[in-house]
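Note that this complex is displayed minus one protein chain, with the remaining chains in position.
Per-chain residue numbering starts at 1, and chain names A, B and C are given in the order in which the chains are listed.
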């Protein structure tokens, strides 16, 4: 069964990697947004969101992810989703999230994307 | 939620240690009994049953444990339950299982009990 | 009297479906902050009652009705099947010594339900069987 929500976070190379477990509703969404705010305050501006272990989410939970996207954009950073389960990926696509946020197979792929962009920005 | 049944087994010091995960009904009970039969055929005669991660069981599942107890008795071995969740312990007590089977806090405690008995039997 | 919270289910005969009822009871119990030991015992009662009901539910459409009514004082469990019923008075109390070396080691469900509950009622007839159980929380 899709258990109660929990999350783990870790900063690496200027990105915060957030890995969620279980159902993301308003409570889980709010927890993700709060976690991001803490890292933003510490200077991080990219968010990698590994939702691989969240097979059930609701749109209220995802509305908090829009808030995260908004903040990332203001900071000139990036939001990248990873390890998406097929149905969740389809739902995020319906919401249009991949127009503004990235999507990678794994956290390692997402880290590589963020590193490449940092280099590109450095060149400009 | 109490997930689908699975088990792990390992032989140590003449005991098979069976660790179950999830709901034990007829399917899980039968799987435990089958696993024990394999080890009995290999010469093992003591069973340590760690039910710590099975918080829901039903009496049909437990009827297969009575079969295991019967076989252990025929072999002159012992059945010891470990890590019991309070409600499951109460249910096994209602069934009278602790008259014939042991109950220890941990697998390590159960292994010590079996080792002590092996020494005692050696002395006789 | 605290306002009771109710959850009703009508379950088909599908493997492990009793876990859905048990999960429902867990959510109510968690919301009310009930003691884990009592709730765990109630879950074992539900596992027995629903397993029996599903085993004996009858006809083309075997189905089992489960209703929980929960307060901070007690858990009420109602389980009803549409089977052929039985005579509860005719069921012998099981004994472990009698089950060891016997061909069938089953027959523990009713004893376990009675032992774990504070009030156990069973009504059975040709239309099916209903059990109603109360479990006090203090």
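In this section, a residue touches a chain if its C-beta (ideal position, glycine included) is under 8 Å from a C-beta of that chain, and two chains touch if they have at least 3 such contacts.
A quick note: this is a predicted structure, and the numbers were derived from the prediction, not measured.
Novice: Identify the visible chains that the left-out chain touches across the whole complex.
Specialist: Output: missing chain touches A, C.
Novice: What is the set of subunit A residues that contact the non-displayed chain in the whole complex?
Specialist: These residues touch the chain not displayed: 1-2, 4, 23, 25, 27, 55-60, 62-64, 66-67, 69-70, 73, 85-88, 90-91, 94-97, 99-100.
Novice: What does the interface between subunit C and the hidden chain look like in terms of residue numbers?
Specialist: Interface residues of subunit C facing the absent chain: 5-12, 14-17, 19-20, 23-24, 27-28, 30-31, 63.
Following the convention adopted for this analysis, only the chains that are shown with their structure count from here on.
Novice: Measure off the straight-line distance from the CA centroid of subunit A to the CA centroid of subunit B, and report it in whole Å.
Specialist: Taking the mean C-alpha position of each chain, the two centres sit 44 Å apart.
Novice: Subunit A: which residues touch two or more other chains?
Specialist: Counting only residues that touch two or more other chains, subunit A contributes 1.
Novice: Got the subunit C residues that touch at least 2 other chains?
Specialist: Expected reply: 19, 23.
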